[in-house]
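All protein chains but one are shown at their positions in the complex.
Every chain is named by a letter (A and B) in the order it is written, and numbering of its residues begins at 1.
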Amino acid sequence: MIKNIFGWLFSPLGRIALLIGGLTVLSLAVWGISLTQASPEQPIQFPHNRHVNFGIQCLYCHPGASRGPVAGLPTQTKCWGCHQQMQITETSELLKPLVQAVENNEPIQWVPVAIVPDFVQFNHRPHIAAGVNCEDCHGDMTQVTIAENPQVFNMGWCLNCHKEHSVDNPELRTKLLDCGTCHY
Amino acid sequence: MSKKISRRDFLKLAGMGAATGAALTGCGPASRYVVREPYTQMPEYTFNGQSTYFATTCRECPAGCGLVVRTYQGRALKTEGNPAHPVNQGKTCARGQATLHGLYNPDRVTDPVSQSTRGSRDFSDMDWDAAVQVVADALSNTEPAAIAFLLGPAPDHLFDLVSDLTGAIGAPAPVRYGALSMFEARATLIQATESMLGESRLPVFDLANAGVTFSFGANFLETWLSPVAYTRGYSRMRKQEKRGYLVQFEPRMSQTAAKADEWIPLKSGTEGMVALAIGRLSAEVRGAALPRAFVDVDVAGVAEESGVPVETLLHLAELLAGAERPLAIPGGAALSHINGMATGEAVLALNAMAGNFGQPGGVFLSPVPPNVDEYHHPASLQEMGAFVEQMKAGDIQVLLVHGVNPLFELPNALGFEDAMKSVPLVISFATFPDETALQSDYIFPDHHGLESWGYQRIAAGTDRSTLSGAQPVVVPFYNTRATADVLLAAFAEVGGELAAALPFADEVAFMQDKLLPLVENKDANFNAAEINTFFAYFQQLGGWWGNQIAFTAPAQNTLNNAMTVAAPEFEGEGEFVLLPFVSPVLAESGANKPWLQEVPDPTTTVMWNSWVEINPDVGHELGIENDDVVRIVSEAGAVEVSVYLYPAIRPDTIAIPFGQGHTAYGRYAEGRGVNPLDLLGLKFNEAGDLAYASMRVRIEKTGRKRELARLESKIGVYGEGLGEEH
Partner (left out) sequence: MKPIDLNEMGAIGAIAQEAEGKWGMVIDQDLCTGCQACVAACSMENNIAFVGEEDASYGRSLQWIRIERFWEGEYPEVKMTPFQPMLCQHCHNAPCEPVCPVFAAVHSPAEDLNLQVYNRCVGTRYCANNCPYQVRVFNWRDYERPEPLNNQFNPDVTVRRRGIMEKCTFCLQRIHRAEDLAKAEGREVRDGEFTTACAQACPADAIIFGRLDDPESRVNQLSKPDRGYQMLEELGTVPRITYFKEG
């Protein structure tokens, strides 16, 4: 009986149907996963490359990185400081949300790109102090508009770097490989 | 003035820039799609990812401890004590820590509202202009004598403003009340101080330098007057080169008695007699001439009445006689008897005999707070009774309530709820939907204390003249408005000559005006050339306090008049004397803070509910076990509550904590536990304080059981044998 119901699967056409079905499920899964990995919609299609190419330093807009845990997003007054003097601010479609936000004194709702899970307590300051450059983790901003992560910020990646930096310093190594350095 | 406006703008911006809470669910996709709002303008002194700290004053109780609040992106995260503040010197109690659960309480009154009928909880939102108009109409259309303000116990800037306002329109001065001042029997303490030390002020007991301390029911480690200041004093007392010794006299072992070296479980109301007996015996031990005050004392009679054996009295007298710096403190429950005044005088007489008035380790008069010409004290319960009578007689047409919840904090027997029915217009300025607010016509919510400006005079607990400063640490979370601002706006609305009496744009202008006299004073923690700089320091440092240790040495009292303390009288029928005591954790307004509900009671470790403490032997005799629900019946009322068999309470006494039993006040407080004030009668002592410790009650079994959540059950299961033998 059972064989009769599923018998058609063993016919050539049935095998092709099975293959198509399998591929559909697989591609749906891949699409679904890629959705979760894609950069989310930002309120402004912010061109990092253009700003960096003007010679603006990372720390000009994200000054928190040298001081403490959070690099921070710039206030719109900071954006406006330059943009109010620029012709393009009036004409560009891309900049409309900025103009609107400034006019209404409403914050721009950015979607953070470089984030770590909540159980990780990350602090920018010691990394900058240890001579790590922004692009070492965040990638080359001359190449992207909206920031993209060049790699997944997972623990193996963190630890590799921590290990490399502490090869000849056992005390530092203890500190950098300690669970409690990042998890509490 | 522009300075102040920019400051307000700053706070507004701080709030607007508040980062939305990051998703807190771990590493799932949700946390990928959080939204972050940067500040539109970075506030002054704020950096990304770094905390900003603001000094202010704790408003959880009237003690007035200084706080430093950690804020982060416009949110208040943590309260710490202000290390420079003379009251608490960097420390806080549990209530001060949990004040953030008031600020971010999910059940706050969010907008000004009117209520269709009182108690209906059918609210309609108003805008603030309409609210101000309601107050203005009430002020202008009512005979001034029929306008009554009822305020909280703290002497703060709102009290000053309302005093000025009522003075200007010819209305009666505002009445201040709080359950804590009732439990402390402040009126009795102040009157006893007047009769023994010559001035009508709160005394300060220098616990820190005392050698042997006899505390007659003063629960100074819990809620009495200024608990953090007295706990500091206790700590220093124990750390002296010769460790200070503490004896506690009370019918139930409180947290303070648990820390005492000796606990004397005397009969409720006999504290004064015992004090006199110890005085007499100690004079005899020392072989000195017997002061007149003690000649009439019949030691054997006292032993009989109080249940303290003569040998114990003699031992205590020897202890007192041999002590280097003895100190005696009269507490609230001891004074809350018919004989309360005499008890207060008797206990102070022990100090007089020791000659410690104005001496280190002795009794001082509380320094006069700056910026005040006379000593104000909260209303005693008798005065509140008179207030209620006025309401009942229809003499009060408009009642404005702020900072106190009389329906919860006054005994039912006083009839405040009934009397409210005779008042045509009741306006509440409550931050939370408490019982009184729900029986009002309008609720015009004030900011939470951490969102407010203000100052508060420190009435007890400091060694110097102190004016504690408050400022908003975060922008108001809801559509609330400072009551002082509402009153000023309403007053301006009334217009005419009257408005000229209070020509202030807002409460900050009013505060600055009141602070002006202090600008000249150079002998303080800071000084400045003019008011704006002065005010900036005032905010930054958390208040103003003098440099001089201003313990006044009172006039030496003689013990030339014979003193007697009458035997205590009890009201009603029943086998047991009821001892209501203030829950050290919840006190009068902590029940709506979930973390305070979950903090175990220090002595019983019970959380989240009320209990009645019964001696285990009595329990076994009556066939009552732990967690049995019993009915406690007094002349005035009855409550049903679970039993806690408490090993350290006199068999003739039962005790119920005050703090629970709300019928409103938000989801964490409502319908939880019982209010022992429902059982109290209306007997007053000579000073007008309620004799709350003199009610007889009987216990009826209900046959039901309701388990109490206790921390100790956990220890009982797992922790057998934990700790060292001592």
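In this section, a contact is a pair of C-beta atoms (placed from the backbone, for glycine too) under 8 Å apart; a residue touches a chain by one contact, two chains touch by 3 or more.
As the structure is a prediction and not an experimental result, all values here were calculated from the model.
Student: Which of B:Gln41, B:Ser114, B:Thr188 or B:Thr231 sits in contact with the chain that's absent?
Tutor: B:Thr231
Student: Per the definition of touch given earlier, which of A:Arg15, A:Arg50 or A:Lys175 contacts the omitted chain?
Tutor: Touches the omitted chain: A:Lys175.
Student: Of the residues listed, B:Val204, B:Ala460, B:Val599 or B:Leu680, which one is in contact with the missing chain?
Tutor: If we include the chain that is not displayed, B:Val599 is the one touching it.
Student: Can you list, in ascending order, the chain A residues touching the missing chain?
Tutor: 69, 117-119, 121, 123, 125-126, 129, 174-175, 178-181, 183-184
Student: Name, in rising order, the residues on chain B that touch the hidden chain in the full complex.
Tutor: These residues touch the chain not displayed: 21-22, 24-26, 72, 75-81, 88, 90-98, 100-101, 103-106, 221-222, 227-228, 231-232, 234-235, 238-239, 243, 253, 255-256, 258-259, 263, 265, 477, 584-585, 594-600, 602-603, 605, 607-609, 615-617, 647-651, 672, 707-715, 717-719, 722-724, 726.
In this section, only the chains that are shown with their structure count from here on.
Student: So what's the Cα centroid distance for chain A and chain B, whole Å?
Tutor: Roughly 52 Å separates the two chain centres.
Student: Taking the complex as given, what residues does chain A use to touch chain B?
Tutor: Answer in residue numbers: 36, 40, 62-64, 67-78, 101, 105-112, 115, 117-119.
Student: Which part of chain B faces chain A closely enough to touch in the complex?
Tutor: Chain B reaches chain A through residues 16-17, 22-27, 29, 31-42, 47-50.
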